[in-house]
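Heads up, one of the protein chains got dropped from this complex, but the rest are sitting where they should.
We just call them A and B in the order they show up, numbering each chain from 1.
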Amino acid sequence: MNQVIQVKDLSKHFGDLKAVSNLSFTVGEGQVYGFLGQNGAGKSTTIRMLMTLIEPTEGEIEIFGMNLRKHRKEILRQTGAIIEKPDLYKYLTARENLRIFSRLSGVKSTDKQIMDQLALVGLAERAGSKVKTYSQGMKQRLGLACALIHNPGLIILDEPSNGLDPQGIADMRQLLIHLSRDLGKTLVVSSHLLSEMEMVADNMLIIHKGEKVVEGKVSELLDPEKTVVELITPDIAVAICILKDSSWQHALKEPVKGTIRLECNRNEIPTLNKLLVEKGIPVQSLRPLNSLEDYFLSLTKV
Amino acid sequence: MFTELLKIELYKIFKRPRTFIAFGAIAVIILLVQFALKVNGKDFVQFYTDSQADTFDIPYEKILNGYFVCVAVLHMILIHVPLLVALIAGDMISGEANLGTLRLLAGKPVTRTQLIMAKFWASTVYVILLLACMALFALLGSILIFGTEDLVVFKETDMHIMKSGDVIWRFFAAFIFAALALTTIAAMALMFSVFSENSLGPIVATVCVVIVFTIVQQLRVPVFEETINPWSFTTHMLGWKGFFYVDKNVEGATVSGSVENPMALVRSGLILLGYIVLFLAISIRGFNKKDILS
Partner (left out) sequence: MKQRFFLLLSACLITVLAPAQTAKELLQKVKTKYDQVNDYTATGKMKTNVIFIKAPVASIKVYYKKPDKLKIKNESGVSFIPKGSANVNINNVLGLSNFEAVESGTEKIAGITCKVIKIFPLSDEENITRATLYIDEARLLMIKSVISTRENGTYELLMTYKKYAEWGLPDNVELSFNTREYKLPKGVTIDYDNGTGKTPARDAKNQKGKVEIAYASYEINKGVSDTVFN
């Protein structure tokens, strides 16, 4: 699979604050790449660096096989983005906004193309209304239309479902799937709606305090055959020794924030529990991390 | 692409109602001044000529003609028009940051230098249109209301009389110079705008700078006259007036088509151009280095 985005050792420092530290990831062509993290984790900073709004302190970014610094124009011609909430020209209509952003992207869209784009996001009837009369959800959809008007190959969306009602969220999900599966677009989506991300993302990156925590296929991270089990016990060191001396040694993963992680089949959890009890290890909690939310919170909880 | 950018910037400027407030304000102010002079013009001329009323027969009605009124209007307005220019130019970058559209613009396949230059030229077009509006109301309007005659310009220590046939070209030259002066203001406001996230700051900063340097210039303190005034852009912004200072021959008669100090005007023009280049260079550098966090 072709790699659309390759980020190597990306860092951004604002004075003493390290907003992003040594971040590396890749995004394959046609994927929906989930970008997850708490508020202030560094998602927006990373997205802004991808869109050349911020100059990285260190690191390299390649998009479509081209260095971003050297081939900025060619890359951005093929990229569309919503960064945080989509702010458009409030004193212009939707049609006027789309016309401007299409021309800025180097494309002179016809009126029909503009109307088609508005119809795609459900705003055709409000094409002639000034944006200042729009609700947040309508602005979100218009922002998406602006990101798509020039038919980019890469679409970067920061919180695309923000402000949308449940139907709108469902529509957005279908649209993202359509863009990726049917039209072959590559999407990088940052979102707090983890359940939504679980449904659309192929790969994901979890970022915390500017650093990568985990990157991988969603299906692999949440595979019941490879369930990550979290063990909370006051005797962590003793428990680790016991597990290392047992058949569970290969299931052990790196401890995270004072908890022991093991990867096993869900059905083996009772066996594990039994072993710990027999060895006198007090078990405060033994549970599978089988949802993205659980997984995310387990990695990022302070 | 640059032409496209420029068209978009002009489109955005003229789609905002506030742009037309400036044109409306100018029209209203000019009409008010013309009305006042129509009603009370003789008193206005008397103010300038009172000290000589015992020595000369003052042709008040002839002095109060369309050209004189236009110069009076320009004198009053061009002190205040920098604010109207700053309103638009000072909003160019910071306004976009405030709206949240700057991150959309900067993420497009246009260089930041192109963006700044497009915004600068859009501001310049706005300045030219503003002056065209002034020319229409101040010059054409005054001629229609007051007619034409020789132009008398009153300076601090002398008065200059130009034959009516020797006046129109001076207005053209004055308007062109005024465009250069106001473009300097636009460039400065744009520069402040690059370093701000809200529009009020750059507008206020621009107006304050103009006021401070104008006051320094008017104080006539020797240390300022030797150091600051020769290089202050507010000194040279008044260069449009220089086209109405006519030169005279050894016999004391004015020379038609002449200007009292053409080299001074050239120098002023070059200094203003220098300021424009400086402000633009700072804007381009600042904007290219700027992390867009809005």
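In this text, contacts are C-beta pairs under 8 Å (C-beta built on N, C-alpha and C of every residue); 3 or more make two chains touch, one makes a residue touch a chain.
In this text, all values refer to a predicted model and were calculated from it rather than measured experimentally.
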{"item": "Visible contact partners (per top-of-document touch definition) of the missing chain", "value": "B"}
{"item": "From B:M159, B:C208, B:V221 or B:L273, residue that would touch the chain that is not displayed", "value": "B:M159"}
{"item": "Among B:K7, B:K42 or B:R267, the residue in touch with the chain that has been omitted", "value": "B:R267"}
{"item": "Residues of subunit B (touch criterion as defined above) contacting the omitted chain", "value": "48, 51-52, 54-59, 62-63, 75, 79, 149-152, 154-164, 166, 218, 220, 225, 229-232, 235-236, 238-242, 245-248, 251-254, 256, 261, 264-265, 267-268"}
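Criterion: only the chains that are shown with their structure count from here on.
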{"item": "Chain centre separation in whole Å, for subunit B relative to subunit A (CA means)", "value": "52"}
{"item": "Of all residues in subunit B, those that touch subunit A in their complex", "value": "1, 4-5, 8, 11-12, 15-17, 99-101, 103-111, 289, 291-293"}
{"item": "Subunit A residues within the subunit B interface of the complex", "value": "14, 48, 51-55, 72-77, 79, 81, 83-92, 96, 100-101, 103-106, 146"}
